[in-house]
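Here the complex is missing a single protein chain, while all its other protein chains stay put.
Letters A, B and C name the chains as they come in the text, with residue numbers starting at 1 for each one.
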Amino acid sequence: MVKVGIVGGTGYTGVELLRLLANHPRARVEVITSRSEEGIPVADMFPNLRGHYDLAFTVPDVDRLAACDVVFFATPHGVAMSMAPELIERGVRIIDLGADFRIKDIELWEKWYNLEHTCPDLVQKAVYGLPEVNREAIREGQLIGCAGCYPTAVQLGFRPLLENGLIDHRRLIADCKSGVTGAGRGANVAMLQAESSESVKAYGIPGHRHLPEIKQGLSGMAGRPVGLTFAPHLMPMIRGIHATLYSVLKDPVAPDLQRLFEEFYRDEPFVDVMPAGSHPETRSVKGSNMCRISVHQPQGEDTLVVLSAIDNLVKGASGQAVQVMNIMFDLPETTGLEQVAMMP
Amino acid sequence: MVKVGIVGGTGYTGVELLRLLANHPRARVEVITSRSEEGIPVADMFPNLRGHYDLAFTVPDVDRLAACDVVFFATPHGVAMSMAPELIERGVRIIDLGADFRIKDIELWEKWYNLEHTCPDLVQKAVYGLPEVNREAIREGQLIGCAGCYPTAVQLGFRPLLENGLIDHRRLIADCKSGVTGAGRGANVAMLQAESSESVKAYGIPGHRHLPEIKQGLSGMAGRPVGLTFAPHLMPMIRGIHATLYSVLKDPVAPDLQRLFEEFYRDEPFVDVMPAGSHPETRSVKGSNMCRISVHQPQGEDTLVVLSAIDNLVKGASGQAVQVMNIMFDLPETTGLEQVAMMP
Amino acid sequence: MVKVGIVGGTGYTGVELLRLLANHPRARVEVITSRSEEGIPVADMFPNLRGHYDLAFTVPDVDRLAACDVVFFATPHGVAMSMAPELIERGVRIIDLGADFRIKDIELWEKWYNLEHTCPDLVQKAVYGLPEVNREAIREGQLIGCAGCYPTAVQLGFRPLLENGLIDHRRLIADCKSGVTGAGRGANVAMLQAESSESVKAYGIPGHRHLPEIKQGLSGMAGRPVGLTFAPHLMPMIRGIHATLYSVLKDPVAPDLQRLFEEFYRDEPFVDVMPAGSHPETRSVKGSNMCRISVHQPQGEDTLVVLSAIDNLVKGASGQAVQVMNIMFDLPETTGLEQVAMMP
Partner (left out) sequence: MVKVGIVGGTGYTGVELLRLLANHPRARVEVITSRSEEGIPVADMFPNLRGHYDLAFTVPDVDRLAACDVVFFATPHGVAMSMAPELIERGVRIIDLGADFRIKDIELWEKWYNLEHTCPDLVQKAVYGLPEVNREAIREGQLIGCAGCYPTAVQLGFRPLLENGLIDHRRLIADCKSGVTGAGRGANVAMLQAESSESVKAYGIPGHRHLPEIKQGLSGMAGRPVGLTFAPHLMPMIRGIHATLYSVLKDPVAPDLQRLFEEFYRDEPFVDVMPAGSHPETRSVKGSNMCRISVHQPQGEDTLVVLSAIDNLVKGASGQAVQVMNIMFDLPETTGLEQVAMMP
């Protein structure tokens, strides 16, 4: 049984970790921390957990966390880097759902997150937690910086094209649509139902923190720096990310893209290449760890359109973190992640 | 392994059965029927099932169904009664999610469903499928008419009061709120998102088919015919039923109702009596088989208010049917039903 | 042209006043105040107002407000009572959308609002702003405490029955459903879309601030203190209140209730008695000042069900305030309030 600690369990990725781990047959949550909710049972804050957990929030304590096999950080950026060095030294493995260990270029990270990084050396040792790309490194890693939600949907969609050198890497466009849980559980007027429902808007068009993370990942796939326009949009729904990815074929005589995608992802348990002509709906992955993808070449022109759908809280966060944990602890990768998406 | 057949798998209770049974460790769906979708893989119609089922819809065939241990009917009323006699004769056990076998008074059934009942004798042998009330009879039953969605929420809420003789049985009020899946998956202008979302309405105030079913159940608990006003309302959400139940204390010096409810349901795996002062949210049971209940005596007056929340597709339909199946086949009652509700 | 001042224009009732007054042919907003947003154009905060207003928020200033003919308070309770005495003295007329001047029993008010009332004398002079009940007093009033949202829907629904002495006044039940704007525009985790959408819950069952206001109004209609159980529920939609009202006929031989309601409200421009058998939808009044009502006697029993639907921000707040203003300034009562509800 893997002993699990969770730092920062009061946000949406925290409660989603608890939901997924409640029925995980090989892991058990031993500690969950929250400064503000000390002593409160998790099931008081999240009544869906009633009957599933007796656990209460405790103040973060390194000794208690160090007794775990793995510690998940479900915290805003800046928190994981403040606690990671001591835990790493004590041999604990860390899975950070936040952004502290995703970007290798420290200066770039500091610019986008407007914060000094306090353990740049650990960043270099950290493994980027996107299992489809980094499975082997994750297996051996002690510190994983899990891929973000938008970055997961975008990278999985572009990857077969970039790794096969089929598209112009200088002009990639990712038009992304996210449900409101992407904004977190903070009290925020803009995310009130009366404000965000029944409306659609873009945000962060001039620049968004996921841009450098995505560019880093795509550049790795392309073997050189890519050009990317990233346009996130807020959707009036709770969960889900839909990425609509545009790129231009280098050679107008393209290979059979459907077959290429299917073969590329044939062995991936959590990437589902849909039949030709499909349009994945985000609800088809709601609550599940699946990423569903389809590829189109509209009107036979040279602009390709890849559609990629995930649940931002599962494959885009907590499910991916559990998948990473399974890999790290040599468990079957799908353990505890076999939920069928809830539809309707 | 319990061999399962499903008749009518294209509606919401059908796909929900498939979702729940996909990970049931002791049951396997062998046959699923739909005249209109013959030959179509279930995962083509419901993409959330991709990777979980290879099964395709077949035309209903008694021989194939008779090879199953149990057949679920997830069909509109009238279908189950047309096939039940032959299956019963061949020894199959039947769990009807529809209304054909719920009401003992045939004349009453025929009046409300505007249809002649074709096997009234089977109705008398059928067991009403509300496990909290009828567990032992279900265990031995061959034909179960599962409780409806509204009836489940209302009966579980009123039951401790009625069985303890605490309230005036002549003036019960059930103000019920249901998500749109309660209306089924038929093409229907009134249920288009553009029509039903962002609005609330009552419907069926003059009379609704669940009225006689609820009255039958409550009358059984009270030991005499009850008077009930039942007011269903359509809620702009996908899943969930919230019943707000009003009744009048017979004796103004009431017992400790909180304690009474807690003790009454102490051993029930799927009834959760919330702490005093609570207001259960339907989202706290979304996707789970739980019924959450709280009891209030506002302002110390003699009108009681019981709040009861279920997921209409789980405890109100397919989850309850699986719970019934578990009981019938001597499996632990919670087998395959331990999902944590999805929140948010 | 009526010169209008608005105190507290950053909440939902404030922006709704601005929307309604933008096209009012006989009134013009001259001042709008907000301490926190001083200097910000209203159209920067509410982009729907772009092109309709040049106005910017200013710090509340009695001299500027006193230059108006009428001042609306769209503020939390406690604000209006702090500014009203000085404005009243300077001859300004006041329309308070909040709760400071609604309840005549000061002690009761102080208990429910947990605050000392600073101008109890003004409360006695204030007129309760429900035009259908108090039209003449409003016409002459200097200080109007507008009826709240739930109280408007409930009182208009029960009124024909109570004033005609048809129902048992001791056992009234109001099961009310409100959209999320009823909770205001404050940053509040419980009202995030990720929390409040796709779910239904009751709240305030033990006691809610609108209870004493409604009881006061209904008792006035009944000519004696009524007994009322008031159960508010939160609906996953932006706007709308639906009140489902239960009462018991005194005499089982009831008069023709449909006709009684139609005649009772025949001359009211903003009360629409729907045809017999109807179920008003809240969307049928979205954005309009109408209250739609229907009356039912289910199954011919003696429990009556009245359904009453309003837009909580219009007839339940800002539209009602404009209607009150029209009456006070001898304008046709429907001036500026003839919008057709937006449907779909």
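The rule is simple: contacts are C-beta pairs under 8 Å (C-beta built on N, C-alpha and C of every residue); 3 or more make two chains touch, one makes a residue touch a chain.
Since this is a predicted model, take the numbers as computed values, not measurements.
Enquirer: With respect to the chain omitted from the figure, which of A:195, A:213, A:272 or A:333 is a touching residue?
Expert: Reading the full complex, the residue touching the unseen chain is A:195.
Enquirer: Which residue from B:71, B:180 or B:293 sits in contact with the chain not drawn here?
Expert: Only one of B:71, B:180 or B:293 touches the chain omitted from view, namely B:180.
Enquirer: In the full complex, which of A:44, A:268 or A:281 touches the chain missing from this view?
Expert: Looking across A:44, A:268 or A:281, the contact with the absent chain belongs to A:281.
Enquirer: Mind listing the subunit C residues that contact the chain we can't see here?
Expert: Subunit C touches the missing chain through residues 12, 15, 18-19, 22-23, 46-52, 181, 198, 238-239, 272, 274, 280-281, 283-288, 290, 292, 313, 338-344.
Enquirer: Extract the touching residues of subunit B with respect to the undisplayed chain.
Expert: 12, 179-181, 185-189, 191-198, 236, 238
Enquirer: In the complete complex, the non-displayed chain touches which residues of subunit A?
Expert: Per the touch rule, subunit A residues meeting the hidden chain are 171, 173, 175, 177, 194-195, 197-203, 205-207, 211, 227, 229-231, 233, 235-240, 242, 244, 246, 248, 277, 279-284, 286, 296, 298-299, 301, 303, 305, 307, 309, 344.
Definition applied: only the chains that are shown with their structure count from here on.
Enquirer: What chain is most central when centres are computed from CA atoms?
Expert: The chain sitting closest to the overall C-alpha centre is B.
Enquirer: How many angstrom lie between the centres of subunit A and subunit C, each centre taken as the mean Cα position?
Expert: 45
Enquirer: I'd like to verify one number: the distance from the centre of subunit B to the centre of subunit C, where each centre is the average of its C-alpha atoms, in whole angstrom.
Expert: One centre to the other, that is 38 Å.
Enquirer: For subunit A versus subunit B, what separation do you get between their C-alpha means, in angstrom?
Expert: Going by mean C-alpha positions, subunit A sits 37 Å from subunit B.
Enquirer: Could you check subunit B for residues that touch two or more other chains and list them?
Expert: 198, 238-239, 280-281, 283-284, 286, 344
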